[in-house]
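Every protein chain of the complex appears in place save one, which is left out.
Moving on to chain A:
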Amino acid sequence: MMQFMLLFSRQGKLRLQKWYFAIYEREKKKIVRELVAIILARKPKMSSFLEWRDLKIVYKRYASLYFCCAVATQDNELLTLEIVHRYVELLDKYFGSVCELDIIFNFEKAYFILDEFLLGGELQETSKKDVLKAIEQADQLQEDNETATRNVLEEMGLT
């Protein structure tokens, strides 16, 4: 079972955090600080796995973002890597060539997609099509409600 997932930038800025067990805020911050430091210090050729406390950390870097998962020691590390990859694929498909900014500005979407994919730390649906279908259905629901949907960022000239 996945214990938590963290997305952070090369600068160590946390972009997304998902905790699958109850934990105090103070402790969360401590863990994030610790792991960000450990992972940023590692070199590219190193293995994607490391033992940390009584968990196993599986991480991978995509462009400027690090995806980092903590799983139980008996969990399958390679497949955890592919969970990360599938999540990236989902984000990519949804946002269309996803970048860090998408996740910053649409953090709530990133959470919604994650919830469709992983629930309670376990895989809910591995089919890319099915996950995206669920998200799109929800988007459809809201677009029916929204009258004016504009591309706000475009308007603001942000990249």
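Note that a residue touches a chain if its C-beta (ideal position, glycine included) is under 8 Å from a C-beta of that chain, and two chains touch if they have at least 3 such contacts; residues count from 1.
Simple rule for what comes next: contacts and distances are computed from a predicted model.
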With one chain of the assembly withheld, which option in "AP-2 complex subunit alpha", "Palmitoyltransferase", "Ethylene receptor" or "WD_REPEATS_REGION domain-containing protein" matches that chain's UniProt protein name?
"AP-2 complex subunit alpha"
Just the residue numbers, please: which parts of chain A touch the chain that's not shown?
1, 14, 17, 19-25, 29, 42-43, 45-51, 54, 73-74, 76-79, 81-83, 85-86, 94-96, 99, 101-102, 104-109, 111-112, 115, 119-130, 134, 137-139, 141-142, 145-146, 149-156, 158-159
